[in-house]
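A single protein chain has been removed from this complex, and every other one stays in its place.
And now, subunit A:
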Amino acid sequence: MSGHDHGDDGVSRRKVLECMTWAGTGVLWTVTGGVPRSLGIIDSAQAATAATPGMTFLQISDSHVGFDKPANPNALGTLEEAVNKINAMPAKPSFMIHTGDITHLSKAAEFDNAERIISQTKLDVHYVPGEHDFIDEEVKLYRERYGRGTKGAGWYSFDAGGVHFIGLVNVVDLKAGGLGNLGAEQLAWLEDDLRGKSKSTPVVLFAHIPLWTVYPEWGWGTEDGGRALEYVKGFGSVTVLNGHIHQVMQKVEGNVTFHTARSTAFPQPAPGAAPSPGPMKVEDARLRSMLGVASVNFKQNEQRLAIIDTPLQG
């Protein structure tokens, strides 16, 4: 991390850059020199992966298995398409993270179907739950499948390739009128988890709902997300990966990169662009053209994020 001096916040804080593109399959991340860089989705990522040494991992999100409404009558099918793309990659990623809403209604069959398809990647998958994964009557199916070794409602951390990964849960105990919620217990755990870590350790935080406030009118943010960000403030490289909003958005503030991934199931409207954040129905032909590719390239000492959007079709 030599020569990687961010200085104080006021100096290094960059103009906020937001970028949006539409639904796609998954985001490929690679870690070179300890700094995660998003290489975009699948196809355009392939060439880059071959040329880029270091650890590579994949993010998929919002597969909503069981969803069968007009916006995409076959969400399982598009998840399978994403998995086929992953399997066709010449360079195998080290592992995958899934940022929640695996299922649409938390039915056992939905979890089973998701597992059947995602396991075809033969990758380790690190999950965090979305609100759609906790709506079975006893709220137990997600935990039975993915809760092993986790704390509280399912948070945990692990290390890979010199990077410290932290999976957070911000979809439980939501308060009327509020946003996503981490809660005091999880925040205390997070503070403790980071204690003693070298500030040069790259940190990746991932959770379902954006940890930053994207659009509170639609609940797109986390009430106490700022507290979590306080704890990672001193770290040289912080990357925050979320889903939930079914579109790519990115923001860079100082040494923190915020990024949301596409859904594999259906697109949602841009903030305020529709009466509600519900599934967005587009013509069939256009849906596939919206299953796009976004690459985000983050290099040390560069002020600008390079974002490339490449549709899979059209």
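In the analysis below, a residue touches a chain if its C-beta (ideal position, glycine included) is under 8 Å from a C-beta of that chain, and two chains touch if they have at least 3 such contacts; residues count from 1.
In this text, contacts and distances are computed from a predicted model.
One chain of this complex is left out of the view, and of "Amicyanin", "Spermidine/putrescine transport system permease protein", "enoyl-CoA hydratase" or "Acyl-CoA reductase-like NAD-dependent aldehyde dehydrogenase", the protein name its UniProt record gives is "Amicyanin".
For the chain left out of this panel, the touching residue among A:G149, A:G177 or A:G196 is A:G177.
Among the residues A:K69, A:K92, A:R143 or A:R227, only A:K69 touches the chain that is left out of the figure.
When you scan A:G77, A:G162, A:P216 or A:G234 for touch with the missing chain, the hit is A:P216. Against the chain not displayed here, subunit A makes contact via residues 69-71, 104-106, 131-132, 135, 137, 174-179, 216-219, 274-281.
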